[in-house]
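Apart from one protein chain that is not included, each protein chain of the complex appears where it belongs.
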Amino acid sequence: MGKRAAFDEIRGHDAGETARPEFNALGDWIRETPASELNRRQQAAEAAFRQLGITFAVYGEEEAAERIIPFDIVPRIFTAREWAGLSAGLVQRVEALNAFLDDVYGARRIIADGVVPPELILGNPQFRPMLAGARPAHGIFAHICGIDLVRTGPDAFYVLEDNARTPSGVSYMLENREAMLRLCPELFEMFPVAAVDNYPDALHDTLRSVAPNGRSSNPVCVLLTPGHFNSAFYEHSFLADSMGIELVEAADLVVDDDIVWMKTIEGLVRVDVIYRRIDDDYIDPLVFLAESVLGVPGLIAAYMAGNVTLVNAPGTGIADDKAIYSYMPEIVKYYTGREARLPNVETWRCREPDCLKYVLENLPDLVVKLVDGSGGYGMLVGPTATRAEIENFRAALVAEPHRYIAQPTLALSTVPTLTDMGIAPRHVDFRPFVLSGADGVTIVPGGLTRVALREGSLVVNSSQGGGTKDSLILLDNPAEAH
Amino acid sequence: MTRRSESSSVSPDMRLFVHHRTVYRFSEPQDRVIQMLRLTPGSHVGQNVIDWRIDVDCNARLRPGRDGYGNETAMLYVDGPLSSVSLAVTGEVLTEDRAGMVAGAAEPLPPELFARSTPLTAPDEALRALATEVAGDGGPPLDQVHQLMATIHRRMRFLPQKRSEVRPAGASFADGQGGATDFAQVMVCAARLLGLPARYVSGHILRPGHQHEWHEAAHAWAEVHVPDYGWIGFDATANRCPDDHYVRVAIGLDYRDAAPVSGTRTGGGSEVLDVGVRVGMDQSQA
Partner (left out) sequence: MLSRTAASLYWLGRYVERAEFTARLIEATIRLDALSPRPAGKGAWESALAVAAADEGFVDTGETRTPQNVARYLTLAADNPSSIRSCLDRARSNARAVRTALSREAWEAINRAWLGLRDRSSTGGTQATLALVDAVKAETRGFEGAQHRMLRNEPSWFIGLGAAIERADNTARLIDVKYHLLLPEGETVGGVIDRDQWTTILHTVSAVTAYRWLYRDGLRPVQVAELLIHRRELPRSLAASTDEVVGHLNLLGKRTGLQGEADRLARHRQSALGRTTIGAIITGGLHEYLSAFIKENARLDQAIGKQFRFA
């Protein structure tokens, strides 16, 4: 792989001047709209984002500068058929993730049946033993999953990563669409596009549906944020606002008698569901990191007692761990009885000597990742790495092979993107957001497309020079369009 | 909070009385105190809890629960203003000598879990060397663990005082001295390096001849999962396996998960912790 030209989602494998037939109109739009006009619109969108404060802080920079994530004006499009295939695969995968979590914190049948090696679960820091035995309402642990997908051909989609902790980015799906509707209304006349603006309602319904037993009549839901210095704070406030629920910080909550209350001007109000955007480690200083000031003491006791639902449940990190990821095809089959509709990217587990040997011999062609890393940190992209970087990783791999997995360098699909040199193909990935509530799985037709803005780059993370695009899902039935 | 053991074919040969008091004094009045207590032992083979109670000296709410390890927990909620909180635990337990063998305890988690290390039980070079040295002689795993316990007992000096801060195993071992917590975490870490699951136990010990004295800390030791035997206790401070002088209270991967009290408070200033433990026995039963 890697050597062949990447598949372009609009122009096909030849990446010529003509678009794939179903996207002719978009090809014309790209060709006929002057670059200067596209630039103007893109700048207008970015100015609006800045004014709204859709910013993020870049970790590890001297001043945690507030930046906006670059926005690209050229959208990405999926046909109704493509989306139907994807969403069926996503439903299956997320159902399996939740069944897996329910099992590993309960009976652990999957270990007894020898599907996943026990040490991979039990020895994993993401498996939280103190939470074993707790079963949240309806047995749902990962209410909100962000599944990262990549594509290499017309029908070749792969799951790159599951995000079952506190996936972020959905505000970009919504704000990017708002910007596109305002700046490029003609596109929505050309194509029947599925609406995404019901996501906050769908999320609110999901939260309400998983209220603890006996609290379901009119549950109080809140969104718990680490605070406004957090890089995703805009999203937290945006979602709380769109759902009409309180945006709380740890200091606004107090646990008494294993019940969670929020402090309001009129006194204490009982809280039933907490959509928390704080990592497990920081959520309760009595149980996890004692020095955390972001957490609520007693929250885990309230959770264990079944008096509050945490969304997502604590301990879900075991499901999106990269070492567990490599077993997802087996896990999906084990719980759903069917082969996974969405395949994994081929993955070598460096903990296995044969795999390690292969990986060490082929480092320049592979992507190597820390099993517990995220955000593009702790990652080697062989083909673009320097010799020194490769040698550093080789040493790290030999020292602690169990901490790494490796994957082939995929020829990620590209989408036409506005660059300094005009329209040019850039690599993309896709993160749809999957909601699991008492009434089943809901997927709003859309997601976050991340684009690697540097030519040839495969790293789409916003912290590493990535941008975003709107993702249009076409409808079979135009009556449901915007 | 008491449960009957399943097997009681052997008559208990020791009746232990435990008094465990914990006093927090605050330099400034606190608005609120929340604590997670792991102060209540469970019953299992060789340990039968007859009576156990926790008394708090102020208007407090206690909510019993159970954590994923199977430990009996209690959440303590106290409203301020508070200048001190005092917890008094009193209990009566029938014990028998089972040479450290643990059976019939709530074991919701499989032994493999306890093979993983934690920040407080992370190995370092010296601990690795210790494990290599012990394993070098080969021999059955049970002998290796006994030898490990003896070696730690020889190399570290026991200081019964309570330290203000719990150190990682590596730091305790490098220091060459410490309290029961230090010994237990070193033992846990080194046993894992021998390839055996190991866990931290907090509990109480009767020290014959000292049963009317107040000790400054609760006791702690390690349990190691030995092939063909199962979980066995090892107390490196005394170089022996727990017998009928011991009361097992809580287990965990390390001190943090099994600590008698984890707490937070709302209010400024500093706190002073004062712990007193007295374990006595009923002579007529001995």
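Every chain is named by a letter (A and B) in the order it is written, and numbering of its residues begins at 1.
Here is the rule we use: contacts are C-beta pairs under 8 Å (C-beta built on N, C-alpha and C of every residue); 3 or more make two chains touch, one makes a residue touch a chain.
Keep in mind that this is a model prediction, so the values were computed, not measured.
**Q** Need the list of shown chains touched by the one chain that isn't shown.
**A** Across all of the complex, the chain we cannot see touches A.
**Q** Sort through A:T33, A:T152 or A:S237 and give me the one touching the missing partner chain.
**A** A:S237
**Q** Which one touches the absent chain: A:E32, A:D155 or A:E266?
**A** Considering all chains, including the one not shown, the answer is A:E266.
**Q** For the chain that's not shown, point to the residue among A:G153, A:P185, A:G227 or A:G422 touching it.
**A** A:G227
**Q** Footprint of the hidden chain on chain A, which residues?
**A** Spelled out for chain A, the touching residues are 50-53, 227-228, 233, 237, 240-241, 246-249, 251-252, 262-267.
By definition in this document, only the chains that are shown with their structure count from here on.
**Q** When the centre of a chain is set as the mean of its C-alpha atoms, what distance in Å lies between chain A and chain B?
**A** 41
**Q** Quick one: in the complex, what on chain A touches chain B?
**A** 105, 108, 111, 118-119, 122-125, 127-134, 254-258, 285-287, 290, 297-298, 301, 304-305
**Q** List the residues on chain B that touch chain A in their complex, please.
**A** The contact residues of chain B facing chain A are 32, 34-36, 61, 63, 65-69, 73, 75, 77, 108-110, 112-113, 115-116, 252-253, 256-257, 262-264.
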